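Of the protein chains in this complex, all but one are displayed in their positions.
And then chain A:
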Amino acid sequence: MKAIKNIGLVIFLIGLAFFTALPVLGTFNLNEANFNTIIKEQKIESDVFINDIKSNIVGRDFNGMQSLSPKISKALDNANENHTKNKEWDKKIYTKSSAMAAFIGKKSANGFIANNKGLMWLLTFGLGIIGALMFILPNVILLGKKGIKNDGIYHQSATNRGWIGWMVFIFLVSFYLVLYFASEYATNWTLLVDPISEALSGNPAGHWFVYGFMYCTVMTVMAVRMYIKYRHNIYQVFRTTSVLFFQIVFAFIIPEIMVRLQMPYYDFKNAFPLDYDFFFQWNLKELTNTGGIGIFILVWGIALTLVVVPIMVYFFGKRWYCSWVCGCGGLAETLGDPYRQHSDKSLFAWKVERYLVHGVLVFVIVMTAMTLYSFFSDTGTVLGIKTSTVQSIYSLVIGSIFAGVIGTGFYPIFGNRVWCRFGCPLAAYLGFVQRFKSKFRITTNGGQCISCGNCSTYCEMGIDVRAYAQKGENIVRSSCVGCGVCSAVCPRGVLKLENGPEDGRINPTEILLGNDVDLMDLVNQK
């Protein structure tokens, strides 16, 4: 069994090595016909740029994106500089150089990788999946009898911020940097999943498709790990299945099929303000221009945020979204589960959390108000501030860096819910509902708590669960995503997630159940 695990690890690492090497491999040769298509598709008017590309790139072989990309961005910068000088505004190219390089790279890839997509898929995704499963599946036997399996978490480098943890950190952060800021280097990755993308939407894959496909793959494989680790706990099994279903069906397949049906790309479960660009001008325009389905999406999107979400939170707590449905939560609960213990439980961290997460909520509301004002009054500025500037700042700082690079990249260091805890504006909104108007609570079982601290240690949201449990007090916290792990790891059966009457949900006590009834009456009724 141990041997299977080790072989699996080696296979996984080989797959990972191929995948990691791909961005700098491959040959690219842009032919005239393809370039003409790009000119047409991208509506390029710049003769300077076209001539530059034609003389320096078309017909030549390039090894690796690192040799092609700088030439393209140089050509682009050159052309734009030229047009700016000559005030030829209509010729200026507004596509970002990395996006342009990605377009050109995609059309010009012609080597071994582009011609053997299936084989390359097997060498990367295939080996990764097989290796990971070989590493995970033997745990059915190796973990022994069912029960909580946290042995050695703080002895292992990967889960105790050791060198493996830091390597994972570097890998994840680099991956997100490529994805958000250097997508041309993802060109080879897009080739691997082209067949899948074409089967779904009819279009070749872009880097976001790679991300979506990878997201589903990673979640599925790591969900197998969850099923094995928590096989005694039906709540965990149910929750994992639920997030997996919503990710694969709602976030991945349905939007792709909608594109095939000439409908807007839309994830029906992605609620504003997590879906921060829902009210952006381009989206509103697209939705209002696509007839019935567009209007339906518009109405659904608004109803989701204003009606569905709060009502569901009232009945079930924010867990129905954050740990049963949400994609960010889904990744956190599968890929991120081995790192849940790293969330900071200090009072200081809680203070930072409240400033940050509510700050982001205010930011998104102000931005959206500006956006809508601009949309309806047809101006680009509000009180002298450009709406598009605010939108770009939000997209960059919150949408890309916070949610992606920090949110996922920092899993091995700060735990798996960094984004959900410190940044997600939807979580902040749901948190208000959960804290002030909900039936959900984690009930503390009378006086059974022994203050061992397992609950706090494994709370991914950094809630000091023990602080409440040892006082016999129910846990009613806006940040709780209801993952149920505190209840699972409790060795004394003290915690239970449940939806009950609002009366008595919050129950501060001085003296716990089990002591002298007269004393309890005396002290608790003050």
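Heads up, the rule we're going with is that a contact is a pair of C-beta atoms (placed from the backbone, for glycine too) under 8 Å apart; a residue touches a chain by one contact, two chains touch by 3 or more; residues count from 1.
Simple rule for what comes next: contacts and distances are computed from a predicted model.
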Omitted chain, identified by the protein name its UniProt record gives, among "Nitrogenase iron-molybdenum cofactor biosynthesis protein NifN", "Putrescine/spermidine ABC transporter permease", "CbtA family protein" or "NAD(P)/FAD-dependent oxidoreductase": "NAD(P)/FAD-dependent oxidoreductase"
Listed residues A:Ile170, A:Ile257, A:Ile506 or A:Leu519, member touching the removed chain: A:Leu519
Full-complex contact with the absent chain, from A:Gln434, A:Thr457 or A:Ser479: A:Thr457
Contact with the hidden chain (one of A:Asn36, A:Ser346, A:Thr379 or A:Ser392): A:Ser346
Touching residue (missing chain; options A:Ala33, A:Ile234 or A:Leu261): A:Ile234
Absent chain, residues of chain A that touch it: 144-148, 150-156, 233-235, 238, 346-347, 443, 445-448, 450-454, 456-457, 466-467, 470, 484, 487-489, 491-493, 496-498, 500-501, 503-504, 510-519, 522-523
